[in-house]
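Take a look at chain A:
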Amino acid sequence: MGTKQLVSTTINGEPRQFICEARQSLLEVLRDEVGLTGCKEGCNNGNCGACSVLLDGQPVNSCLVFGLEVDGKEITTIEGIAQGGEFHALQQCFLEGAALQCGICTPGFIVTAKALLDENPGASEEEIRFQLAGNLCRCTGYDKIIRAVMKAGEQMAETAAS
Partner candidate 1 sequence: MTQEIKQEYRVLGTRPIRHDGADKVTGKAIYTADVKPQSMASGFILRNPHAHARIKSIDTSAAEAMEGVLSVMTAADLPDVTDKVADLGEGTVNLSYLSHNILARDKALYRGHAVAAVAAINVHIAEEAANAIKVEYEPLESVTWVMDAMKDDAPLLHDDVFTKSGGEQSEQPSNVSVHLNFQQGDVQKGFEEADVVVEREFKMATVHQGYIEPHAVLADWNQDGRIKVWASTQGAFTCRQQTAEVLQVPLSHVTVVPCEIGGGFGGKIAIYLEPVAAVLSRKAGRPVQIVMRRNDVFEATGPTPGAFIRVKLGATKDGKLTAGEAWLAYESGAYPGGMLGPGCMCVFSCYDIPNALVDGYEVCLNKPHIKAYRAPGATQAAFACESVIDELANELGISILELQQKNAAKEGTRRVDGPVYPRVGFVECLEAAASSDHWNTPLEGENRGRGLASGFWFGCGLKSSVVASVNSDGTVNLTEGSTDIGGTRTSIAMQMAEVLGLESDDINPRVVDTDNIGYTDVTGGSRTTFATGMAAYEAGRDLQRQMTVRAADLWECKPEDIQITAGVFSANGNQANFKELATELFKAGEPLVGRATVAPECSTNGFGTHIVDVEVDTDTGKVTILRYTVIQDAGKAVHPSYVEGQLQGGAVQGIGWALNEEYFFDGCGEMRNASFLDYRMPTAYDLPMIDTIIVEAANPDHPYGVRGVGETPIVPPPAAIANAIHSAIGVRMEELPMSPPRLWKAIQQNQNGG
Partner candidate 2 sequence: MTLVFIPTQLRQLTNGVEQLELDVRNVRQVIEQLETRFPGIKERLCEGDELSPSIQVCVGQTLSSRGMITKVAADSEVHFLPAIGGG
């Protein structure tokens, strides 16, 4: 067994520490060491986006990040999207818009879309499709996902304006 190292990070706004081997990906660490199983393994080589988390606000495929790399950084997972018992606009819009079927890709989409809308709540359909091209969905054909993200963006823009 390889030697483990201590990593100090902030996850969903809380300071967390864990130990991991050099060969463990962030995906593996989040799921196995920290116990946050919301991000999913779909392919383990960065091609499906089911493992997406935010690293210092940017969406990453956590299967392509090593656990040791996140020392001192901030991570947001799907478990940290709802705030204080309230759904985020994205979560509410996904539910109302039936933008999920099996749900395995949903955490990855919501996390990635949040990063997009935080920066650009008025993103167009084309911009949204482009930014979400790294998240694969096999069930929905994307239609309702895109509509949900657009609606959430509109709501976020309105909230920001008011």
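Throughout what follows, contacts are C-beta pairs under 8 Å (C-beta built on N, C-alpha and C of every residue); 3 or more make two chains touch, one makes a residue touch a chain; residues count from 1.
These made the cut because all candidates are chains of the complex that A comes from, given by their letters.
Everything numeric here is computed off the predicted structure, so don't read it as measured data.
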Options 1 or 2 - which one, within this complex, touches chain A: 1
Chain A to candidate 1 touching residues, read off their complex: 1, 21, 23, 31-32, 36-45, 47-48, 50, 77-79, 81-82, 87, 91, 94-98, 100-107, 110, 128-130, 132-147
